[in-house]
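In this view, the complex is presented without one of its protein chains, the others remaining in place.
Chain naming follows the written order as A, B and C, and within any one chain the residues start at number 1.
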Amino acid sequence: MTEIRPYGDATDDGLVQLSFTLPVGASERGRQAALELAKKMGFARPQVVHMDGMGPDYTLFIVYGSTTHTIDPDLVEVRERDFPLISPPEVNRVIRESLKRQLVVVGACTGTDAHTVGLDAILSMKGFAGDHGLEYFHEIRVVNMGAQVTPQEIVETVKQESADAVLVSQVVTQRDAHILHLKEVREALEAAGQRDRLILVGGGPRFSPEQAAELGYDRVFGRGTRPSEVAAYLAWAATKRLPAAVGL
Amino acid sequence: MTEIRPYGDATDDGLVQLSFTLPVGASERGRQAALELAKKMGFARPQVVHMDGMGPDYTLFIVYGSTTHTIDPDLVEVRERDFPLISPPEVNRVIRESLKRQLVVVGACTGTDAHTVGLDAILSMKGFAGDHGLEYFHEIRVVNMGAQVTPQEIVETVKQESADAVLVSQVVTQRDAHILHLKEVREALEAAGQRDRLILVGGGPRFSPEQAAELGYDRVFGRGTRPSEVAAYLAWAATKRLPAAVGL
Amino acid sequence: MKADRRFVRPLGRLRVDEDALEECRELAAQIAAPLEELARTHTTNSIERASLRLAGVDGVEGSGTEAIPIPNRVIEEVAAILGLERGVLIPFWNAVESGTGDVIATAKAIASREVLPSWPEGAQFDAALTRAWREAALAVDTIAAAAEKRRSAIAAVGEAEKPWLYLIVATGNIYEDIPQAQAAARNGADVIAVIRSTGQSLIDYVPYGPTTEGFAGTFATQENFRLMRQALDEVGEELGRYIRLTNYASGLCMPEIATMAATERLDMMLNDCMYGIIFRDINMQRTFIDQHFSRMVHALAGIVINTGEDNYLTTANAIDAAHTVLASQFLNERLAFSAGLKPEQMGLGHAFEIDPEVPDQILLELAHAQLIRECFPDAPLKYMPPTKHMTGNIFLGFLYDGMFNLVGAVTGQDIILLGMLTEGSHTPFLSDRHLALENANYVFGGAAGLAGEMRFEPGGQVERRASQVLEECRQMLQKVGDIGMFEAIEAGMFADTVRTRDGGKGLDGVVRRDAAYCNPVAELLTQRLGVA
Partner (left out) sequence: MKADRRFVRPLGRLRVDEDALEECRELAAQIAAPLEELARTHTTNSIERASLRLAGVDGVEGSGTEAIPIPNRVIEEVAAILGLERGVLIPFWNAVESGTGDVIATAKAIASREVLPSWPEGAQFDAALTRAWREAALAVDTIAAAAEKRRSAIAAVGEAEKPWLYLIVATGNIYEDIPQAQAAARNGADVIAVIRSTGQSLIDYVPYGPTTEGFAGTFATQENFRLMRQALDEVGEELGRYIRLTNYASGLCMPEIATMAATERLDMMLNDCMYGIIFRDINMQRTFIDQHFSRMVHALAGIVINTGEDNYLTTANAIDAAHTVLASQFLNERLAFSAGLKPEQMGLGHAFEIDPEVPDQILLELAHAQLIRECFPDAPLKYMPPTKHMTGNIFLGFLYDGMFNLVGAVTGQDIILLGMLTEGSHTPFLSDRHLALENANYVFGGAAGLAGEMRFEPGGQVERRASQVLEECRQMLQKVGDIGMFEAIEAGMFADTVRTRDGGKGLDGVVRRDAAYCNPVAELLTQRLGVA
């Protein structure tokens, strides 16, 4: 494939819709400022189709323009899934064979986040989008700590249950709360010398896979994750990462 | 004032909403392509909040990102109105005094364009947005040729009526029809040696003032023009441009 | 979502004044009579060209969209030498009979002036006449066959559920139109309309072949019709749902385009008794004569016509002019009836165009839509979305379209033309159409059931508004009845637009029929349809 551009109603017309607010009044000057800004973004012949004053100091602009940028989809870096999407029975088998015991998973929404639906979707028997959650796997033991759990509480539970994996959920992202809180959990586990013997997994609607590294997590999952993916990953990671599995 | 950025929910957060279609499938690769394209436009931390496959070959993306571009509203070039917005009685007086007769205006929608509402808004007694149209001014004589008038027909009428001003409307802009058709009228008038003795004015929702030069028009008016502006402009132009007025 | 729509036409929701209704229909009949008479006693160059096309005359002289079609050349020659008062068919078949016998060749020969058309006498005349009737019979059979073909195609792939979602493609390039139309069908569109290039309506010939250059629309040519029909049949099979194709039998070539539509099995045609007059400044006599012939073709071909009352509200105020829409519908209904169209072929148009700033806008639209539903219980109404008040605010615009869909759903409108959130700025993007379908699927899926459920307070605002509109319509038709249709249009009673009897384009193509006028095609159409 080659360089492509957005498609409005003809191939390569490059047409894009934008909307944004500027801290200016709804005036000809404001309109020109919006157009200039669009040009800086690389839009040719931008059109302000709507200018809506929100009080004297802010104005909403709706703009259409033809972007001068192009992209080659074949050249974008897509991290392919590096683990096989095996079926539930397979997951159970792999865990049994590698660990010779149940895999213990501790899950929690940390920080001030009380959004449990996402974590429950992954953990609970009920599951999500037709998949059962981890509780459904007899080779996985799930400890769901629920919402607003502190890093310390997680560390203690991890020790008590001698957990193999920790699943942390973060839904609230304002002011990067999700980044902050995920890191706090990792640090607490490190401080307790637990980090390295664990599979550490994060998740939430605003995470994308590539963030794992910066967070110091083994893996993070984003919007629309299916429980089966997570189960398959854990089984795979169990064979790869766990001391128990690699026989230490 | 200084450089400003778009405002989402905090000063300078730079947040902008975009939507566009890419000729790719709704896949992780497609999502990454959309993100990369957004980065090329200068968006930091772009998020694809919605990816909607439209058949196998096209996908709609809705993206939010924080633009790295800024703009200084005080530095954008805004062409200030160079004629005074005088009242109807004033308009009549100015014309009477400069021309010593009525100003003759010929108006038409040219090319294949049948959108007469805009032109009628400017010309008709009824007017637009509370303003009366040019027919309301007793010092202006209006010849409204209606829709789908050819450049030749315009030239003939201009001669017959020995018009002082020609008002051309273009609403359909697909494939730049409006640019094309406005130029055709100018060329026809030039060919007939009429152009220079006329005030040549264009208008339509997708024109902006700065386009006058490239079109070879004395002035073009855009979306939401008020008849009173046009009248004031004509009176001003009459004193400035017309041979009659400058006593040739 | 679609599968869950249970379409009902809610009736008896408003206590409509049956007598007023009755009177409106009588007035419409009275107003239409002279127009029907006009059509019976006149022909036009386009009707004659249409008759030639049905005889198999086709092709062009020259190339590109400016190339002149052979039918036009033949007419020109006949007109120049014999005049059109007696029609083109006798001289043409005479030329064929007395010449090579080949239709196309003969037509080309006339076009190139190798053969001069003449009016035959005696035996020659009889030969031409017999041939003309034989060919006319075949022609009329092909038209009727279209209805049959459609029936079996629907039986084969399956019928689309109502309401039919109607979408427009308008790239100007038939080869861009096709994938977009197919994509739309896959996303749920039931009807595809290919909008014509601006200006086609004013050219007095039909361009030829596949076209790729149009302004805000694609030229209506027989080849473009064929290509799109084929593409939609394919996608229809794939979807197990017959996808309808629509174009415009409108403008100066109304009759010819109608025959092309019949031949290529189009399903619906924009076809209004006044649109050309008001919105294209086409001469009124020309229009009333052409629309009659074109409607007979549509009637026999089983084509549903879509009338254009919705357009009135793009220039006039949707509240003040609400009754003019209704009045025009009664006239369109009558002129459709007298051309042999069945009620189920009368896609009467109306629109959701009240200024959103007006208090109770939604309530008023509901009243208008319900009233029209009750006035025309058997017509597949075509409901048009907001356009006039659509601005660059695409979010609010998308919501207006949603409220339009809702009113359409609860009042049981049959054909829903989907609004575009970008109506205020540009012709639809691929994604605009996609979002429009998501909008419609949500609203119809979520509210279809309400059509059977909803009632209005007797004597309430909805009912009061409805009867007011009906009464204003009755009074308007009375006035039109008194002064006559021509005077009414000259007085600007429709869409605030003034047109004169002899003004506008195309009057030169209107010809009063001579006693000797002979057009077996027209004759047979009237016979088959049992109309005068």
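Convention: a contact is a pair of C-beta atoms (placed from the backbone, for glycine too) under 8 Å apart; a residue touches a chain by one contact, two chains touch by 3 or more.
Since the model is a prediction, treat every value here as computed from it, not as a measurement.
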item: Interface partners of the hidden chain - shown chains only, full complex considered; value: A, B, C
item: Listed residues C:Gly158, C:Gly402, C:Gly484 or C:Gly503, member touching the removed chain; value: C:Gly402
item: Among A:Thr21, A:Ser66 or A:Ser169, the residue in touch with the chain that has been omitted; value: A:Thr21
item: Option touching the unshown chain, where A:Gln102, A:Thr157 or A:Thr173 are the choices; value: A:Thr173
item: Hidden partner chain, touching residue among C:Val16, C:Val462, C:Met485 or C:Val531; value: C:Val462
item: Positions on subunit B where the hidden chain makes contact; value: 7-11, 15, 17, 47-50, 52, 62, 64
item: In subunit C, positions touching the absent partner; value: 1, 4, 356-363, 366, 393-396, 398-400, 402-403, 406, 421, 435, 438-439, 442-443, 445-450, 452-457, 460-462
item: In subunit A, positions touching the absent partner; value: 19-21, 52, 54-55, 58, 60, 111-114, 117, 146-148, 172-175, 177, 205-206
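Going forward, only the chains that are shown with their structure count from here on.
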item: Farthest chain relative to subunit B (centres taken as mean CA coordinates); value: A
item: Most contacted chain pair (by C-beta pair count); value: A-B
item: Inter-centroid spacing, subunit C versus subunit A (mean Cα positions, whole Å); value: 53
item: Subunit B and subunit C: spacing of chain centres that average the CA atoms, whole Å; value: 33
item: Inter-centroid spacing, subunit B versus subunit A (mean Cα positions, whole Å); value: 45
item: Touching two or more other chains - residues of subunit A; value: 7-8, 11, 15, 17, 47
item: Set of subunit C residues in contact with two or more other chains; value: 170, 425-427, 429-431
